[in-house]
Every structure is written in structure tokens, then in C-alpha cells.
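I have a structure here, written as C-alpha cells, and I will follow up with some questions on it.
Of the protein chains in this complex, all but one are displayed in their positions.
The first chain written gets the first letter, and so on, giving A and B; residue counts start at 1 in each chain.
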Amino acid sequence: MTKRFGVVLVAGVLWVGVASGQGKPISAVLTDAPAVPPPTGRTAPAKVVVELVVKEVTMPISEGVTYTFWTFGGKVPGKFIRIRQGDTVEFHLSNDPGNKMPHNIDLHAVTGPGGGAASSFTAPGQTSQFTFKALNPGLFVYHCATAPVGMHVANGMYGMILVEPPGGLSKVDREYYVMQGDFYTVGRYHEKGLQPFDMQKAIDENATYVLFNGSEGALLGANALPAKVGEKVRLFVGNGGPNLVSSFHVIGEIFDRVYTEGGSNFQSNVQTTLIPAGGSAIVEYKVEIPGTYPLVDHSIFRAFNKGALGLMNVTGKEDKAVYSGKQLDEVYLGDKAPGQEPNPPSAVTNATKEAAAGTLTLETQIAAGKALFTGTCSVCHQLEGQGLPMVFPPLAKSDFLMADKTRSIGIVINGLQGEVVVNGAKYNSVMPPMSNLPDDGIANILTYVRNSFGNKGEAVTAAEVAKVRATTKRPAGAAH
Amino acid sequence: MRVAAFLLLTAGLSAAAEDGGLVQVGPGVYRPIYPAAPGETEVALPAFFLDVLPVTNGDYLKFVTAQPEWRSDRIKRIFAEPGYLRHWSGPLKPGQAGLDEPVRFVSWFAARAYCSSRGARLPTEAEWELAAAADETQRDARRTDAFRQRLLAWYAQPNPQTLPAVGAGKPNVWGVEDLHGLLWEWVLDYGNTMISSDSRDGKDPSGQRFCGAGAANASEKDDYPSFMRIAFRSSLEGSYTIGNLGFRCARDGKGAGR
Partner (left out) sequence: MTKLSAVVLIWAGAAYAADPHAGHAGHEAMSAGEATKKSLYDLGLTVVDHTGKKVKLDVFRGRPVLISMFYGTCTTACPLLVAKMKKLESKLSPKAKAATRVMLVSFDPARDTPEALKKLSTTFGIDARWRLAQTDEESVRNLAAALGIRYRFLEDGTLNHSSVLTLLDGAGTVAARIEGLDTPDEALIEKLEALSALKK
């Protein structure tokens, strides 16, 4: 009896020993940006199973603009994976049967041929599996490495894997996942509709969009990252590229610690940190003052003209000793402020929809025009169109503006220089051309202005704008 | 020159009439993105015949009716994985799948058997690529930006739920249609392009397939559509059935064997 028991016991021990390796396998918790999985809290390495599905999916990249993204897990950036140094990861990569392309994965955390790319090459409708041991701690990028690699990355196939050092990272109150990427479309910035990928622009490194977390509104409005005064915040910031290096900066904050390039050592008191394409950084800062803190790529045209803008909303008690309390937003943000009133971003989409259906109303144009006016025109002409005495002419009850509709369209497109008299006062300033705005956007803005601040006038149509654009010359240096 | 062209054209037409839907392609020179060995940068291809259109559900239905061992309820698992003809509602019922739509969810083994049943075969990759290099007006449009952009735009779009019927586009300069923009197609030697010369040294020949190695050895670094087709093919195994993968058949040129 005991002999048999002994045999079974030996067999059982052998079974456990062979089958489990590092204990019972753990199924990895994967999150979509900006959420981060909780710390592993483990004191010893384990076997971790990661299951990731590649999905090719058409999603909005900006208001009224869609793009066919190739994703790890359905969103851009791909799922955040969090493991511990020494873990053995059994990686399952599935390629959704509805996809068109083969895909694989190269994790910068893997020591081995292609970072796993060789073992994970997967046709649509198939699953591949490979196993690796996480030898080094750090914050690593992963991306698809199927030829042509640039195209797969440009379509959004990147994400991050955090390999915690033994003992984990220091405790903070908030952790967020932010990943920058550059996107290349055949159409111009904000040109509506489904936009295909433009290979030549990608080769020329001429990005149409530079975005955090795969879409222009990903960290704006209701999606702004919340935090409370006094909290320690940690951002896991990645840069999927494919081409551009990021100069990552949070306006109004100084990074207490930057683990440059996602490595093990940190620098202190940093304003702006470089994140290589295909690289990462961990930044930590304590938020002291309530307010809105924009996240930007400080290659500043990318923030204001290509969408590399996100927001952190800090709520709580003010501390006037540290900051006097004047709102930061209006001065800093130049061409692009977040809505100071709750302007629903859908105002612009509504206008586009109605225009396409031929049912565009004055009200819709005004709402859309207001959303665009705020932050673009209001920077100079001010929120109530009052202008700045002796500097910027008013739009409110403006005789100059309302006298000639066609002229006003031309001014928005081509700018204005030289002396003008508005409401009896002289102005001699420079208005830059706004020719980068699309026809329908300009039409909506002018319709709003012509029906606000005490003005009353008829709407302006996109067709009228197009006509003026076609029949007038752009000044040198203006956007097409 | 005109007479020769005329004769070629009529030769092609008569072949088409005789074989019911093939045209002559080539002779021509194929420049592979991945030469088999350094120095083998040009492959001279004799003329061959290629189906004008991909094989349709209707064509394939006739085949499985006549050769029931290729029915989805009877096919041996070594020849096709379980997704074989899953877009049909039954082994002999295409159902929602239109008869004029290209057949898909077919494996390489099944495609070979179909072509065999017609006294034909699958085209080789070189043959397929030679035919596919052409657009409506020129034999080799691969370096043309417009051509590349057109192809890349299709690769960038997601798969539609149902594929359109064959023959909706324009024929290329050889008279072949639907080589681009409809679905991927099997070739006879689907997996063999990215085998490197390293295999003779005993090193892993599949290293060519991935990432840096793949780019470093390519002869034409800008021809992204070709890269993508080769990448797709090299991910395949003979028993795979995929929703956007179909095929067409080919025949040797006149005077050659099958």
C-alpha cells in the first residue's frame, strides 16, 4: 500500500516539476492606453502567458478622418504588458482571420533572433507561439517586423512591455501609458474621409499627423488624464515612430525624475526629454497646482499643426505661493487651445455630416465655427471678438468685416498686411494667412463671426471659400 | 514588327478560345526581389499561359462535384485545414458566396488538384510576378509611383466582408485581370523565395525572412508591394485556407510539356 503511494507521490512530484517550471503560469493582465496594469507585486520570477491578437481595423484618427490601422489588440498603441525581470514569457500571437496581412512581433525586451520576430511570423487565421526569458529590466517597445517594416509600424503596430526590476518600481499615485507615433496620409492634415497610407511621405519623413495614442483626441477633452494635487504621477512614454524623435514636455511641469530611454538610471529636474523612435522614457513628477497641463512634442509645429497634444487635468486646492493662479492656457497654446467652454468636438463632425447630406443649417455652421474659432482666431481677436486696441482689430460689430463678404474670405485665406480702418480706428498689423484651414472650416468660422458679437449676416459656404482660394494668389511662404 | 505583334495577339486569342480563358504572357525577364543566389538577378521566362481571371466559386463547385474527395466534408486533413471552403454553406452549396466571386479558403493542395483536373498547373512565383508587373499600358510598371500607390492603397484597406465578382477591373497589357486589388493568390513555389544561400553553410536559411536580413538582401528596396506579397507568401503553409487567398491556373507555352 505504502509502496504504491510512494510511487504515485514520486510520479506526482515529477509531474509538477516538469509541467510547471516556475510555478503555475500566470495569465498577463494587458491594458489599453492610457491605462497601465498594476505592479506585479511578485518577489520571484514566474511563467507568464501573454495572448495578443493582431487586428486590422478602421478607426477615426482625427475628427471626420478615418484610417485603417493595424493593431496589437484592437487599438493604437498596442496593449501594455507588465512583467518582472527573470520571468519566462510564453507569447501567443494570433492574426485575426479577417486580416489581410501576415504579421509578427519584435519585442525589444527579448534577447534572441529578431526579438521574437523569427518565431512569430503568422498568416491571417493562424496563431504562433514562442517563449523567452526577460533578462533585462526596463521599458521596452514592441512592434511588428514584417516586411515592409516601416509600413507596419506607420500603421500603428507598436506598444510597450515593462520589465520590472526585482523589487518593482517606487510607489506613485498614478501611472499612465502614452505613446507617440507619426502618421502619413495621402490627404492633407484634417482632410476628411478614409485616408490611405502614403509611402512616399513616410520615406520623406513628412508626417501628416504626429499623435499621442493613435488619434488626435486621445488625450483631449473627456479623455484628458486626471490627477489630484499632491499626487506623484508616472508616465510610461513610448515612441513608436516610425520616423520622428520626440521632444517630450509637459507644459507647466518639471520632471522630478526621468529614466532616460527607459533604462535603469534617472536624471533629475528635467524640462524636456528626448525619446528615440523605437524607444521610451519613464518620467515622474509631483503635481502641485490644479490646472490643465498639456503634454506635447516640443518640436512645436507637431503639437499645434499635426496633433501632438494631450492634456493632464489636475484638480484640487490652489497654492498661490507656488503659482499665482493666472490660467496658463491662453498664452501658451498659440494656435491650438483646448475648448475653454464645453464645446463638444462633435460640432465639427455634425457640420461635416450635414454638409455631406446637403442639409447644412446655419446653427450647425455657427456651432462648428465657434469650436474652430476658439483657440485659433481668439488668440489674437480674443474670445468675444473684441480685438486688442491698437494691435488687433475687433470682429465685434466690425464695419470693415461685414462690408464685404468676399474680401473677408480672402483675408482669412491670404492674410492681411498694411493699414486698415475698423470702426473708426486705425490698425497696421500683420495677419498671417490661414490657408492651411480647409474650405468648410473657414466657411464655418466666418459664419460664426458674422453671426456673433453683435454681428448679423448670412452664412458663408464652402463653395464660396473654394472660389476665393482658387482665384486669389497665396503670399510667399503660405501653406498651400 | 507589327506582323509579329499581330501574330502574337492572335496566338494569344486562339489559345484563349481553346483553353477557355487563358492568355499568353511573356516571354520576359523576371527580376526577383530576392535572387536565389548572388548573380541570379535576372530570370529569363519562356512564354506561358495564364488564366485571365481567378478561379471562381462556380468553377470550383464543378470541380468538387466531379472529384468528391475534395469536398469540404471529405477532404483529408493533410490537404486542408478545417477552414476549407468555410464561406460556402455546404460541401456542394456555395450559398451566399456568389458563383462569380473568386473562390477562397482553399489550400495549396486543393488549388493544385483543381488546376491538375483542367490539365493545367499553378503558376510559379516568377510567372505570376511577371504577369503582375504590368499595368494597363506597360509590361513593367513596378517602378511607377502611381502603380505602387494603387497597390499599397489596396494592401492598406481592410478585407471586405464579401469579395466582388471577378472581372470588374481592366485587363493589364497582357490581357490578365484581377492580379491586384481583389485577393492574394497561390503560386506553385509559395515558400521558396526567402530561402537564402546560407542554407548551404548550415545556417538557418529562414533568417532571410525577417526584418533586417530581409531588407538588406533585397535587390529593389523601394518595391514595397512586391515585398509585401513575398512576405505574405512566406507566411503560408500548404494546408492553409485563408479568406483573402485564392488562385488561378497556368499552362506551359506551346511546344513545352504541361
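Going forward, contacts are C-beta pairs under 8 Å (C-beta built on N, C-alpha and C of every residue); 3 or more make two chains touch, one makes a residue touch a chain.
These figures come from a predicted structure and were not determined experimentally.
Q: Out of A:66, A:129 or A:349, which touches the unshown chain?
A: A:129
Q: Which residue among B:37, B:66 or B:146 touches the omitted chain?
A: Spelled out, the listed residue whose C-beta touches the missing chain is B:37.
Q: Check each of B:21, B:98, B:191 or B:253 against the chain that is not shown and name the one that touches it.
A: That would be B:191, which touches the missing chain.
Q: Where does subunit B touch the missing chain, residue by residue?
A: 36-37, 40, 76-79, 81-82, 108-109, 112, 188-189, 191-197, 199-202, 204-206, 235-240
To be clear about the criterion, only the chains that are shown with their structure count from here on.
Q: Can you list the residues on subunit B that touch subunit A in the complex?
A: Listed in rising order, the residues are 83, 145, 148-149, 152-153, 155-159, 204, 206-207, 209-211, 214-215, 222, 224, 227-228, 230-232, 234-237, 240-244.
Q: Which of the residues in subunit A come into contact with subunit B in the complex?
A: So the residues of subunit A in touch with subunit B come to 56-58, 68, 97-102, 104, 106, 113-114, 117-118, 121-126, 145-149, 151, 155, 186, 196-200, 203.
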